[in-house]
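A protein chain is absent from this complex, but the other protein chains hold their places.
Chain nomenclature is as follows: A and B, assigned in order of appearance, with residue numbering initiated at 1 for each chain independently.
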Amino acid sequence: MKDKDLYNIPSEACTKINEWLLKFPDGEKKPAIIYALHLIQKENKYIKSKHVDALANLLNLKKIDVYEVASFYSMFELEKVGKHTISVCTNVSCMLKGSDEILAYLERKLKIKVGTSSDEYFLKDERECLAACCGAPMMQVDHRYYENLTKEKVDKIIRDIENEK
Amino acid sequence: MKIKINNKECVFDKGDTLIQIADRNGIHIPRFCYHDKLSIAANCRMCLIEQAGANKPQPACSTPAIEDQEYFTNSDLALDSQKNTMEFLLINHPLDCPVCDQGGMCELQDLALMHGRVKSRYKEDKRVVVDHNIGPLIKTNMTRCIHCTRCVRYGEEIAGIKEFGSIGRGETMEIRTYLTSAINSPMSGNMIDICPVGALNASPSHMKGRTWELEKVKFISNHDCVGSNMDIHVLENKVFRVVPHENNKINEIWLSDRDRFSYEALDHNERVKKPTAKINGRHTEVEWDQAFEIIKNNLDSINSNDVSGLISANSTIEEQYLFQKWLREMDINNIDYRVSQNDFRYQTEEPFPKIDIPIDDIENMDSILLIDSNITYEQPILSHKLRKLFLKNAKINSIHTYNYTYNFDLENSILINPNFLVDILIDFVEYLSITSNRKFDIPAEIRKKFKGNAKKSVQEIAKNLLAKKNSLILLGSSLVSHPDYQLLKILTNMISIMANSSKGYLVENCNVAGAWLTGCMPNTTKKISKDKNSRFNVLEAINNKLDSYIIYNLEFIDFYHYKELKKSLDNAKFVLGFQSFVTEEEKSFYDVILPLATAFESPGTFVNIENEWQSFAQGCKPYYMSKEGWKILTKLRLQNGASIDNSVDYIDVLNEVDSVVRNQKFNMEEKYNNLVIEKKLNTGSLTRFGGIDSYYIDNIVRRADSLNKVNSKKNFISVNKKTLEANNIDITKNKLIVRQNDNTLLVELIIDENVSDNSVYIINSNKEYYELGKRYQPIKIENV
Partner (left out) sequence: MKNNIRINELCFSTLSSNNPNSLETYLSQGGYSTWKKIVNDFTDKQEIIDLVVKSGLRGRGGAGFSTGKKWSFINLESDEIKYLVCNADESEPGTCKDRDILRYNPHAVIEGMLIASYAIGANVSYCYLRGEFMGEVYKNFKQALNEAYSNNFVGNNILGSEINIELHDLIGAGAYIVGEETAMLESIEGKKGFPRYKPPFPAIKGLFNSPTIINNVETLASIPKIISNGPIWFNSIGTKDSPGFKCFSVSGHVNKPGNYEVPLGTPFKDLLELAGGVKNNKKIKAVIPGGSSVPVLPGNIIMNINMDYESIANAGSLLGSGAVIIMDENTNMVKVLHRIARFYYSESCGQCTPCREGTGWMYKIIDKLLSGKGSLKDIETLESLPNMIASSTICAFGDAAAMPVESFIKYYKNEFLNYIKNED
């Protein structure tokens, strides 16, 4: 998480952040951090120090306050990741239904180790249950739920992503 | 209300936590995260105790007592819980006590002995944390951190600058700064003290000695005007480190970094090690007796009216007293301590440099007006009091020439060019003359300057002062060099009278009050000086090119009239220095230099801004061949035939000072009927202003290695955009030339909207700035 150049939060995002702040008592700025980091991550795929600097500036907060939040929540990526994030839930219900095999299949298929990225994909071993236990095994691709996975289903999902390009 | 702890009845007030009650009753409860100056975190879980009837242990630090309940700190449940927490704390701790600075004074080590399991059951890999450089003062060893978050809370709550945070979560959570940010707070060293383990260490003394080898002596701060109490830890006759000494009226348990780390200067290579005298144009080491003889011979041959004695306001009151006494016994009356002052008008008698209320009373104020004070960096302890006020919702207002960084928020502020400080204070007087119900004779000359309607911002602040019961006005210490300083003081006084506020004139040195009390200036009280004809103040002494100058514990850059001083010294027949440090360049101006022990190496007394006398014992023996000032001066007086006992003791000197000067009446001038207003600062052009870097303020801190690494030493100036444009400066270039008279300096430009219009802000942090010229003088800026 190092880089020198400056970042300007796009003006539409600033507007959205300001609107978000309307939900909270006057003068409270911190409640926008999580939302703003989501917006920034959506645009940039992962959060760099210049983003933290820019957000701290925008909200008039200490950088360390923003950084604490960015580093606490697991959805924020602080290292470079691929274009699409694939999170396979491997918590207990999914494990009982074969999530480990799905994960291993994805590793082979995408040729990346879990926890790492190619340019295209970031493969994440989701340790936190994603609340779709009755559809186990499941995964999320860019925040979309895919449930009752089988190898064939995984093939199709990846194919669809490739075709979208 | 009552509870029982371990069957002992304890009384308490509603809301008191169990740990507070236990502490008051001498019942020990182990703790790591709890600290009585910080908010409660309740995260270490070390303080678990038993509440009768409850099946869960209760954290004593965060649990309010319940009337008539019984608690046990030593029951099986309590002890087991504490033992468990201890085992958890130790599994990832490196247990490297033998090489840890904290060893011997470590809360973890102590508690481990009391509560730990004998043998660790943990065989898994231990957590290792990478350390980052967080600046020259604190050396981290974060593998030892137990995540108590005291340091994080200290930054947020006490220092007012959150620099540490807890990054990440769970077992891999790290306490660290943002990326590799260095710590910036001028009070950062306190984190070393509050860290219960050896994770945060004082860099200068890191790994250089063990706690149990140290001797400790109480000392009083010698770098600002509050007189913080501290303990000097001495190892083999050298100051090893400095830590705070609790004094709830002044510094509580805190210490500024400047006070904590300045000792590093003591064995600087510019230290004067032996008496030296100029023989055949070259400085040669001489014996003490020889030096004394040269001094006597020279002074005897010079008319006493042609000698000036100038002494530091950082010297002890004993030295100041003996200095003027020695000189006056020789009929030398040109004595002064106000070397950084530039304005000596208006009052025949210098008002006593004092704050009207005790320092701890600041916490009871509900409104504050700061007049051009960079207080957070110049007087960190006072700033801490203001921060506490701010947290209690008091209103802090400021008029300033630069938007200084404070560790509190301002209610109202006015940014003004230093040329107009007098005018804005007159605006205050004008507004208060209408709104205040306090009668005060405003001199006609000031009335003449009334413009008819004070600025809105002035009105707001004045209203705020009037509306509050306890208000205080503080005049910033760097204004001492302002050409209208005396006028600013008079106006401040008028405002404080009409606004029914207390006031304080802040100063840069630790013993200004001592210098005043002992009469180290012309026109002093009759009790000390029999001389009817008043003599030269420092400015006159320099301008009159005297035959001889005696300079005590001061460097040339301490003088506002730095260059003029050098000329006069060059011209003089005999220049004598009492110095702990001297640069090669300054050495050549002296005929004799006596090696002076610093305050660390001598017993003494400092009188702080609230007129509190604080004496301290000798911290360690004088370094090298230097001697304590009181001894040297006593010797010199003996040589002149003064009738004193040869075997005089330090305590005799203190007693004498005490009986002669302690109980003086200060008549503060409150009538200024015949005041003629003449504003001296009126450059009509770009003005140079800015105080002295807080780590360049006196001859000791200037040489403290680690402190001087905190700020970059590059030459730079700050100017706002509007001013730059008005002066046709190419702002795409980051270098420019500044010019004062015939002197120029190449500097880096910082475009800074915190600077008032039409002025150039320079923090004086090295000699080149002094060579360039003076503050509060016209300055030019040019493209390279």
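In this text, contacts are C-beta pairs under 8 Å (C-beta built on N, C-alpha and C of every residue); 3 or more make two chains touch, one makes a residue touch a chain.
Keep in mind that this is a model prediction, so the values were computed, not measured.
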{"item": "Among A:Ala13, A:Ile33, A:Leu78 or A:Leu149, the residue in touch with the chain that has been omitted", "value": "A:Ile33"}
{"item": "Missing-partner contacts on chain A, residue numbers", "value": "23-25, 28-35, 37-38, 65, 68-69, 72-76, 90-93, 95-97, 127-136, 140, 143-145"}
{"item": "Touching residues on chain B - with respect to the absent chain", "value": "40-46, 48, 55-57, 59, 62-64, 81, 84-85, 87-89, 91-92, 121-122, 124-125, 146-147, 166, 168-173"}
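Here, only the chains that are shown with their structure count from here on.
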{"item": "Whole-Å gap separating chain A and chain B, where each centre is the average of the chain's CA atoms", "value": "49"}
{"item": "Interface residues, chain A side, partner chain B - complex", "value": "1-2, 49, 52, 62-65, 67-68, 71-72"}
{"item": "In the complex, chain B residues that touch chain A", "value": "162-169, 177-179, 181"}
